[in-house]
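In this view, the complex is presented without one of its protein chains, the others remaining in place.
And now, chain A:
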Amino acid sequence: MARRRRPGRTLLGFFVGLALAYGLVALTGTWTPTLGLDLQGGTRITLIAQGNPSEDNLVEASEIIDQRVNGSGVSEAEVTTQGNQFVVVEIPGESPDNLRETVERQAQLRFRVVACTSADGRCGAATAPTAPTDPEASTSPGAGVTAPSKPGKTGKNDQQNGSNRPPVAFAEKDKNGQGATDEPTADPTDEPTDGASEPAQPDAEGGYGDPLTWMDAPDEASIQAFQDYQCPPAGDTALVEDDPDKPLVTCDDQGIKYLLSPALIEGTELAGADAGIPQSQFDWVVSLDFDSSGTSKFTEISRALYGTEKQFAIVLDGQVLSAPTMDAVITNGRAEISGNFTEQSATSLATSLKFGALPIAFEPDPPVETVGPSLAGNQLSAGLWAGGIGLLLVMVYCLFYYRGLGLVVIASLGVAAAATYAMVLLLSESANFTLSLPGIAGLIVAVGITADSFIVYFERMRDEMRDGKSMPVAVEAGWARARNTCLAADTVSLLAALVLYIFAAGVVKGFAFALGLSTLIDLVVFFWFTHPMVSWLARYKFFNGGHRLSGLSAETLGVDSIATARPARVGGRA
């Protein structure tokens, strides 16, 4: 042996790692894995499409929803269309908070620039808001109507959201009481604008020219629409039609009214979205990554807005999420949405944005109900029993064939099982991993693939001993060869897992995850448990002396005699 190995130390390290994993499990406090939809049932959300969507749109929506529910983890949720206006989402177990929102949110994200708001009053008439006419809103304290003192601040308000949210700021001209349902963007007219510097007129195609110049001088019709519009009570969603080519009048959840330019950047120009807490901040934000065209447009906006008090607005499904000013010229195509996010709401929004907008909108408040398991109760127990008996047979066979070494196989399988269980627990906590029947069967099958590593190794070792090496030498020589074989073979399995995980959806994704997990654990156990264990055992006379029950005796190897560990017999008899 060229290198001095310390199998004891490696073994110790391995067990410390395993203990750490279980320590983490103890921290999360759950000791049973989340079972899949087929085994324990779950939550069923029936989304009802608004209007009369085409079948293609419905199917496309169900696929996007599928990505959303399965995208953040591997929960193996099921999404089906039903009839011609329902999308049924089934999620294993208790549905996490905000899930309904993640699922049904249309997620039309648009970036627009702000012409004026009810808070800054640049659009002439929008002065201090009068008392709300809405009886519900009028019960709220009137103090909050001043809304954010600095309109440019990143949409965050000093008040916490929720019950003590300031009441809605209504425009002065709230003659049409049902402003919330009005068409917010009136058609462009030829009316002369008031004293704004450079009145922007809708051009021949009905466009509005460059939104960045339009924002300084919005056309009259839009201002009129802005003044006619009335925000719904705070907390309710503003129901507006969000047409990217037209100016938009809408509100944020604080009840501040905005007049916004036509969309500058669309949600389709996003390359990614993530939730997180930026360094040196305390609030959750959703960070956005634009693709190349989005980046260049965003750079243009930030150049135009930098150094002014002008705002741009991030509009989601017609609702203003936040309306920050530009603090710097941003050229790297990264933006953040901040504003009263919790961890859950930020993650939920990021997930909705990541997988694109739904082509259709759904009725609010879809029915949510609990569903039972789809598999008969006896299937799970039968499967587990069968698997257990199968494993027992495997152990008996290993003991019978490998005798003493069989104990190493059994110990390795046991350790692999313990590691797998810990990982399943941790992942069901962090990645919504659920164990469905295919998953359980997959893990049982993984026994075969895991045991194969050991079999390859032991056979190599025995081959080396047949060549006349003593056991301690054969342990290392066999290892060097078996290691490469197993690495190559497991790479194939990992490739399969990785590619299927990236491309597949639903059950297959969960399966790929389980496959990758068991392959990785196989490698870890093989490298840091089985090999050091055998190296360690090789010090004992029972194994290196070729005891009858060690599985390495001359008789079980099928040779006349074996070389013992005595150095004097180097090159001894075969």
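FYI, a contact is a pair of C-beta atoms (placed from the backbone, for glycine too) under 8 Å apart; a residue touches a chain by one contact, two chains touch by 3 or more; residues count from 1.
In the analysis below, contacts and distances are computed from a predicted model.
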item: Complex member absent from the view - protein name from UniProt, among "cytochrome-c oxidase", "Carbohydrate ABC transporter permease", "Protein-export membrane protein SecF" or "ATP synthase subunit b"; value: "Protein-export membrane protein SecF"
item: Among A:Leu99, A:Val113, A:Ala422 or A:Ala477, the residue in touch with the chain that has been omitted; value: A:Ala477
item: Residues belonging to chain A that touch the chain removed from view; value: 38, 41, 44, 59, 62-63, 66, 78-83, 86, 369-379, 382-383, 385-387, 389-391, 393-394, 397-398, 400-401, 437-438, 441-442, 444-445, 447-449, 451-452, 455-456, 459, 462-464, 466-469, 473, 477, 481, 484-485, 488-493, 495-497, 499-500, 502-508, 511-512, 515, 555-559, 571, 573-574
